[in-house]
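A protein chain is absent from this complex, but the other protein chains hold their places.
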Amino acid sequence: METLFGIAVDGVAYGMILFIISVGLSVTLGLMRVVNLAHGAFAMVGGYVASYAAQSFGLPYAGALVVAVLLTVLATLPLESLLYRRIYGHANELSQVLLTIGLTFVIVASVNYLFGPSLKRIPLPELLQGTVALGPKSIPTHRAFVIVAGAVTLLGLWWLLERTDFGIRLRAAVDDPAMAAALGIRTERLYMATFALGTGLAALGGVLGAELLPLEPYYAIRYIVLFLAVVAVGGAGSVFGSAAAALALGITDTAGKYLIPNFGEFFFYAALILILFRWPQGFFKGKTA
Amino acid sequence: MTDAPPTAPTATDPSAPRLASPRRDLSWTAAPLVGLLGLAGFWVFPDDLGLMTRIAAAALYVLSLDLVLGYCGIATLGQAAMFGTGAYAAGIAAVHLVNDPLILLAIGGVAGGAIALATGALILHARGLTLLMLTIAVTQIVQEVANKARDWTGGSDGLSGIDPAPVFGLFRFDMVGRTSYLFALAVLVVGMLVARRIVRSPFGLACRGVKEDPVRVAALGGSPRAYLVTMYAVAGMFAGVAGALTAVSSGIVGLDSVSFSWSAEALVMLVLGGTGRLYGAVIGTVAFMAAHHILAATDPFHWMAFIGLFLMGVVLFLPGGIAAGLERLRDRLTGTRNGSAPGGRA
Amino acid sequence: MRIDQTGTRQHGTEPGLLEVSDLRAGYGATLILEGVSFTVPPRGRLALLGRNGVGKTTTLATLVGQTTRHGGSVRVDGVELGSLSSSARAAAGLGYVPQTRDVFKSLTVEENLITGLKGRPRGALEEAYSLFPRLGERRRNGGGELSGGEQQMLSVARALLGQPTVLLLDEPLEGLAPVICDQLMDALSKLEMTVILVEQQIDRALAFADRVVFLDRGRVAHAGPADGAAADSALLERHLGVSLAA
Amino acid sequence: MTMLLEVQGLSKNFGGLQVSSDITMSLKAGDRCALIGPNGAGKTTFVNLVTGALAPTAGVIRLDGRDVTRLSAADRVRRGLIRSFQVARLFASMTVREHMELAILQRDRRTFRLFASVGRARGLAAEVAEGLALMGLEAVAETTVGSLAYGQQRLLEIALALVMRPKVLILDEPAAGVPHSESQRILDAIDRLPKDLAVLMIEHDMDLVARFASTIVVLAQGKLLCSGTTREVLADPRVREVYLGSRAHAH
Partner (left out) sequence: ATIKVGVIAPFSGPFAMFGQTFKEGIAVYQAVHGKTVGADTVEFVFKDLDQANPAQSKALAQELIVKEKVSFLAGFAFTPDAMAVAPLIDEANIPAVIFNAATSAITEKSPRFVRSSFTLWQNTVPLANHVAKLGVKKAITAVSDYGPGIDGEAAFKATFEKAGGAVVDTIRMPLKSTDFAPFMQRIKDSGAEAVYAFLPAGPTTLAFAKAFADNGLKEKGIQFFGPGDITQEPDLPALGDAVLGMTTSFHYSQAHESAANKSFLAKYKELFGSSDNATFTSVGAYDGVHLIYTMLAKTGGKSDGLKAVEAVKGLSWESPRGPVTIDPDSRHIRQTIYLRTVERVNGKLQNTEKDAFPAQPDFGYKLGK
């Protein structure tokens, strides 16, 4: 019983972190259909900006977070018009893979050059240190904060994509860009805004997740499989799906480590196969939010 | 001699867009050309045989990916599962059983094909991102098994002690790598010929159909799944042979040969070269590995930035990969209007 | 009054004048239209006819900016559209119903219609539902789940919701039951806008249009009044290979 | 006469929506039957059920006396149940010729030959040429289908169905998007088919229906509204009301 409770608490906490760092990919991959393997790189850039802002300029955590998101969006927007715009669309999936891997390499090498290969940290404020008790378990305060942030993000995205014309236009533009344009939808602007949303979320995840996925140059590549797993299980483009997937994977992974730690990795991927076997389209096929 | 389909001469509307006519289809020259260039390389770069051997084996591996991706539309990040299984099977056989290199290749091929058949039957109902994820998961599991089975595979320390006998009992594997290289080159050329044969067969045609629209193939009475699984297994054999070739020529097998990154590298090399033409796989492999080698040799610390720029440059300026760019160049030179579409005939 | 930035339109005239002159366009380097010219006055109705593959669809697609333009000009109310993007043309008043319908498959029927609103309030959706009650019944269904004819209705309704000044219809009757064809033609003939209609049901097309243009291999082969053409079976035979059934 | 296709009590629900309810009909050798009905009546769904693209909620489908309800779409095709698609569904980057080659090889189950050559397959080139000629597609044989005009794609769609040597041929709006001049070609080709096979055609063009069909089945709201000879059905007031409208008077 206590084990179960432990698995649930730790699993949910881990799952929410997975969600917050993957949801940006769900936006670009699922909604824009761009296989953006540079997602990890953008998250990393966000993390580094926050780390730098906090350590060199002494910005408080919240300030560093905001600066990181804004700067990352600003820094990556030119990439949208210079690079990504040329490879939108289903026919270009393989080009997207190649281009974004190339971009990732460049970012990894630049970060390595500028900041060196050692680990970087974003100091936590007093408020987020320590632990909060949940019955017999306790979880780090920071994780509790991430869970709340994740829930807020989830609801915000749901509202944006489901309740606003923006969401409808975006999905139309992705479904059939030529027809959407013929209806007067300004697809280019829409894509740019969505791209910004995706990178902003990536940066947010990079900062909030840094306690678990520490910042170092190879961050950009190291965790991409994890992000992809969340999006695939959730069903590309589904924000609620991503959340459900992140929780499911978080709990699965935690259970594996609790119960059969020596085969943890094995357990995780076997579970992944089973889930995808049962839900080949992901949990929330065809639903946006 | 070409084995292009003899087309009945038909009155064609000159304004209709056309494929390059079969007479101009020079793709049959690819395999012999690779053989010749490879031999030339043997004389021109006698000090780089180690690298060139790796390129040849990798090219065969990337070729196997082209069979599934370029001709069946199966996007996979799990080709290393087949490669690594082939490599380990050959390596284990070499340590415990036999050491004839050709037999080892055969063992690698069978092992690669078998794992592809088993896993393909399990996962090929899915498409797109789901399939991509499933292939990744399979690879991770295979890697985990290899890691756990330390007694057989050496785990993370690698499986060493592979000491293959001379090829045909005549040519010893020397340190400079002459035998290794020529052996690998020969295997690659044979692999290209066989692969070309397969993609131009009725089976290959059916696979291209599945790539475009499985439902339509079913409406013609075919079973898309059966084609996919078969091609996956065939490609698995190619990858297995490539793995065995690497094991034989390097004498060691590591966990990297079943890694995600090796799978991803195959995809990068293939897309770089151009999918759906077989020789694109070879071009991509040579370009990537040579660029990697040269850049890493010039600047072992920051080469990643340059190779990244290289990849981005190819996407932006050579859409469809290097092979597509070459074809456009050729078409411009020969005045043909339309090059063959990617995913077209090999 | 939509066009204003470069608006050369004089006050008082009705919007919807479409002038196409020496239009040359195609797909990539392949030239399909080799110089097409015609003019449709405000609220004019043009039937664009021709055999298979002569370039009817290409003409409409070129007007909305989906092909590669090699030359010539397209003016709506005197404003040159030639270099504008598709979405700007839509803003300038073009509405388009493509031959392949191009319903957004992943959006619901209602969401599909919303994409056509061009800023009008959502209440306007009722217009579409009253024109095609069938769509109202299916409003929560996915676009990809609709039957062929329902998709056709959706595509037409979506274009009409935007209240275009120039409406381009590429075989809008295809796949519709005869009763629905009646209703749709009825509704179209009540519209207060310029219309170009490409249609295989020649009798209906000619009954609807006031002028007709026959295309042949990317050129205008004949242009004239619609009622004259309907009566001239030799003309129809020559350009379409058929005559109207008795 | 043997029944080639028998459908009994066929029903299908999508969620709460009853799209086909309790449809019973049959086709015998030589039948030329038109399936008509208002938009959304469930015609395409019916075809999807019969051909195996959809699984029915209830009902039995027999082909040539054998129950095929549980067979896959491909299996049914191999038994001679062939369809064309309402919206042309083709392989965009393959040429017209390759489409024909694939259909023929698939029909003859020659597609698992991994080391044979398509170009040298016995009898293939001749049969391809014949099939193309039937629909007047010779000129575009080497064109990739993605760049064909829509009407030509429709013709290819029909050519593919014909070359499969069907026992029961189901054509879903074969002439939609095809000009009248060309639609005659389709009818001619169907006329030349062996008389011992059954053809079911969905069509909204009443001229074509009148020229083609000897019997008509009418669906409305997922149910069989009526069926009978062409003359009877076209004269039926219910059919006029729900379907034909003003067109009823044209004939």
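Some notes on this structure:
Order of writing sets the chain letters: A, B, C and D. Residues in each chain are counted from 1.
Note that in this section contacts are C-beta pairs under 8 Å (C-beta built on N, C-alpha and C of every residue); 3 or more make two chains touch, one makes a residue touch a chain.
Model, not experiment: these values are computed from the prediction.
Of the chains displayed, those contacted by the omitted chain across the entire assembly are A, B.
Which of B:35, B:158 or B:319 touches the hidden chain is settled by the complete complex: it is B:158. Touch with the chain omitted from the figure is made, among B:40, B:297 or B:329, by B:297. One of A:13, A:31 or A:207 touches the chain omitted from the figure, and that residue is A:13. With the whole complex as reference, residues 47-51, 53-54, 144, 147, 150, 154-158, 160, 175-177, 246, 250-257, 261, 296-297, 300-304 of chain B touch the missing chain. Against the chain not displayed here, chain A makes contact via residues 6-7, 10, 13-14, 17, 109, 112, 116-121, 123, 131, 138-140, 211-219, 221-223, 226, 250, 253-255, 257-258, 261-262, 264-265.
Simple rule for what comes next: only the chains that are shown with their structure count from here on.
Between the interfaces A-C and B-D, more contacting C-beta pairs are found at B-D.
Separating the CA-averaged centres of chain B and chain D is a span of 41 Å.
If you average the Cα atoms of chain A and of chain B, the two centres end up 32 Å apart.
Looking at chain A, no residue sits in touch with two or more other chains.
The set of chain D residues that touch two or more partner chains comprises 147.
Partner chain D is touched in their complex by these residues of chain C: 27, 30, 51-53, 57, 99-100, 134, 138, 145-150, 152-153, 171, 174-183, 200-202, 240-242, 245. In the complex of the two chains, the chain D residues touching chain B come out as 51, 53, 72-74, 77-78, 82-83, 85, 89-95, 97-98, 101-103, 105-107, 110-121, 125, 129, 138-144, 147, 160, 164.
Across the complex, chain A meets chain C through its residues 165, 168-169, 171-172, 174-176, 178-187, 286.
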